[in-house]
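With one protein chain removed, the remaining protein chains of the complex are shown where they sit.
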């Protein structure tokens, strides 16, 4: 039985590395994977970039208006000469639309192809993205990739910094770059930094 | 380190039994637990009812406007003669408000009392309740209690029946009773029943 | 795909309750379960006894020389009028022989009946039983049922007391009774009690 998996973890927990390892595992067994990510994630352009130094291009970018199940079927048909697709891997899955997550479920349940979606649970204010909320609601399996907070506890939340200072207001989506960065924090450190910012 | 746990499972997966077992485990070690549930859940009135036949009254009902952290602290103070509270157990936690889930996190993180919240992930249309979405977003640990579908696969969704027929429209909250019942289904069976209902 | 599950937990973590809940879940969906336990466990005679107060007789006791797969097949054949068996539930599975665990795997893999084995990982000296070691080696899924230590941490080891004092020598199997009792401890408390006993 094929399933929809949501493998979630704070930023910098190694999600892309884990995804690329799964792709490698399949291909080592001569099984073909399809690798996609939402176009919203402009970091790395068409690439999935692991902080360990491994990168790989996606097979296609998922734009917001795209029907993921149809796009998947079309791609499979066009490339049928390369063999059937054994697994669909989705990076930055929190940026899928809710409809696309429903389509991912249908790929798993109706088309019988396992779907492994990697992403973060929440934004810098600990609120879910549309895609991650839908995955948390309907995925067969919720599996956590762990990383650590500066204090040694498990990091879970993705705090945003602007020019090195924690900020607790702003747009939900802000890809990290020169001014905006993120730090994964445990709930204790997150609540403390938030209280400190509110006092200041 | 105390944590906020969300132990989720489809209806009739044994959540109340598991909660009552945890209460028993603590008390057997002479540790005190506090047991609450949202007032929205009118089934069993003030009781947590396990389908195995075990029941127990809650310590208090959580009304929507209540500040859970303050109510917890007040209860602990008033009953301090009975000893400190080692664990907060919440049944039907999907009916908490989002603010109350944030307060539950604070009880775990700031007051250092573990909080075990039991509930379902989604309603009969596979959409989260406010409380369950917030728990899926911020809980330290997401743990699944499994049960089976009629077909033998793992049940995940809570399909609603009215007079024995699956229905896919209606209010989000409808406590089961004479006309309204629920059946836990796997995604395959759920999608099939939904397609059949849409055709009819 | 049917699997062999090992649901392990320290003594008094609620394994029998969980097992009886699973039996209930299946039967509520008109699916038949078979419930067995090793004859070595003389506690409760032919019953699975939950500390929550629920009890139920096993369908048969598994003696050490029994071929579990053949016994399962024979029982299924003799009682075929009652319908197929949807699930095999094994209590106190640490007392199975290694051969019986291999047979349990065959029931899951070759006969396609899920096998849920509940038991403890280790004896009072933190060494596995033959049955639990084999389950830890070959089960598809290792799932922990948690309980707490006197100190509030997760209990994992099963310390033995004789007339109320911790003992660290003796036979591997000693069913609890008047003189012999057990207390589930976390590794910290276990190591401390062991060091104290060695000093004394």
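Should a chain be cited, it is by its letter among A, B and C, assigned in written order, with residues numbered from 1 in that chain.
Definition applied: a residue touches a chain if its C-beta (ideal position, glycine included) is under 8 Å from a C-beta of that chain, and two chains touch if they have at least 3 such contacts.
Every value quoted in this text rests on a predicted model; they were computed, and no experiment measured them.
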From the touch rule at the top of the page, work out which displayed chains the omitted chain touches. A, C
Among C:105, C:145 or C:159, which residue is in contact with the omitted chain in the full complex? C:105
Of the residues in chain A, which ones touch the absent chain? 12-14, 17-18, 20-22, 24-26, 28-29, 31, 50-54, 86, 147-150, 152
Footprint of the hidden chain on chain C, which residues? 1, 4, 105-106, 108-110, 121-122, 126-128, 133, 136-138, 140, 142, 144, 153-154, 156-157, 187-188, 191
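In this section, only the chains that are shown with their structure count from here on.
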Which word fits how the chains touch one another: line, ring, star, complete or other? line
Please work out the Cα centroid separation of chain A and chain C, and write it as a whole number of Å. 39
So which bits of chain B are touching at least two other chains? none
